[in-house]
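With one protein chain removed, the remaining protein chains of the complex are shown where they sit.
Up next is chain A:
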Amino acid sequence: MRFYRDRRRHVITTQTEHKCVLDSCRYLQQEGFEVTYLPVRPDGLVDVAQLADAIRPDTGLVSVMAVNNEIGVVQPLEEIGRICREKGVPFHTDAAQALGKIPIDVNQMGIGLMSLSAHKIYGPKGVGALYLRRRPRIRVEPQMSGGGQERGIRSGTVPTPLVVGFGAACEIAAKEMDYDHRRAVVLQQRLLDGIRGQVDDIVINGSMEHRYPGNLNLSFAYVEGESLLMGLKEVAVSSGSACTSASLEPSYVLRALGVEEDMAHTSIRFGIGRFTTEEEVDRAIELTVHQVKKLRDMSPLYEMAKAGIDLKSIEWAQH
């Protein structure tokens, strides 16, 4: 997808990108491309000045996701797009999590390429779309060779029911964006207030102002994330994204934010969608508070912290 010409050998992306983008970048590196992984600020946002500095004459692509899948942070697309336009570099954005949730204007934001996915907006699973700007023209190499449909961009037959379903889902998402957004804001606030009112030492991961309200990523100090997940078997939450579920490593996204290892281990991601009810949020609060309190009662670390001992100062015996 991200092949350009032989004279452009450099790609810029961020450290908090979705696994699929990072893996594609690693593949490009194996092919001999150079990739710059931009660090992000503690609130999860890209430093736009740093991005501008990273652009070289041979930079062929800048890829920054619109909404982060783990922490829900919305990147400053408009500024990034403006810089890319000034420097003549194509701008790709992974808008899978943003579609139907925040307004996107490819012209205003200077987006050259945009990846979209249907199942994130209650559309059918197994279909997505790639927006390609025509003026100035962005050329891509097809993933599959064959019939060369759509001016050689793509080959093969498109599944009509999925495509129509995707279109219908987009139409509804656009119509319902305001309503869904208002509701997500209310529920997120309810969830946050409910948990914060009963449990202390909670950290919200990622910027709260530049955030899509359907996502809440919290770290509970002195609690082990996987134990909390096991305890919360009635709530569908995750300690990272499903895409990285194979490893017990703390989330690389949180590590990129500079979150300490122990706090990254205790993070839980709550998702709020169109069909989430108040009662479900209340139940989630009740169960989470119960589990966190239970785990903290068992935790010697919590006891020590409450007794005023700085855990960072302890020298643990090496085995």
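Please note the rule applied: contacts are C-beta pairs under 8 Å (C-beta built on N, C-alpha and C of every residue); 3 or more make two chains touch, one makes a residue touch a chain; residues count from 1.
In this section, contacts and distances are computed from a predicted model.
J.: Given the choices "Complex 1 LYR protein domain-containing protein", "Striatin-interacting protein 1", "NADH dehydrogenase [ubiquinone] iron-sulfur protein 4, mitochondrial" or "Eukaryotic translation initiation factor 3 subunit I", state the protein name listed in UniProt for the chain not shown.
T.: From the listed options "Complex 1 LYR protein domain-containing protein", "Striatin-interacting protein 1", "NADH dehydrogenase [ubiquinone] iron-sulfur protein 4, mitochondrial" or "Eukaryotic translation initiation factor 3 subunit I", the omitted chain resolves to "Complex 1 LYR protein domain-containing protein".
J.: Just name the one of A:E31, A:E234 or A:E315 that touches the chain not displayed here.
T.: Missing-chain contact among the listed residues: A:E234.
J.: Pick from A:Q97, A:T276 or A:Q291: which residue touches the chain that isn't shown?
T.: Among A:Q97, A:T276 or A:Q291, only A:T276 touches the chain that is not shown.
J.: Using the touch rule from the top, list residues of chain A that touch the missing partner.
T.: Missing-chain contacts on chain A: residues 179, 234, 274-277, 279-280, 283.
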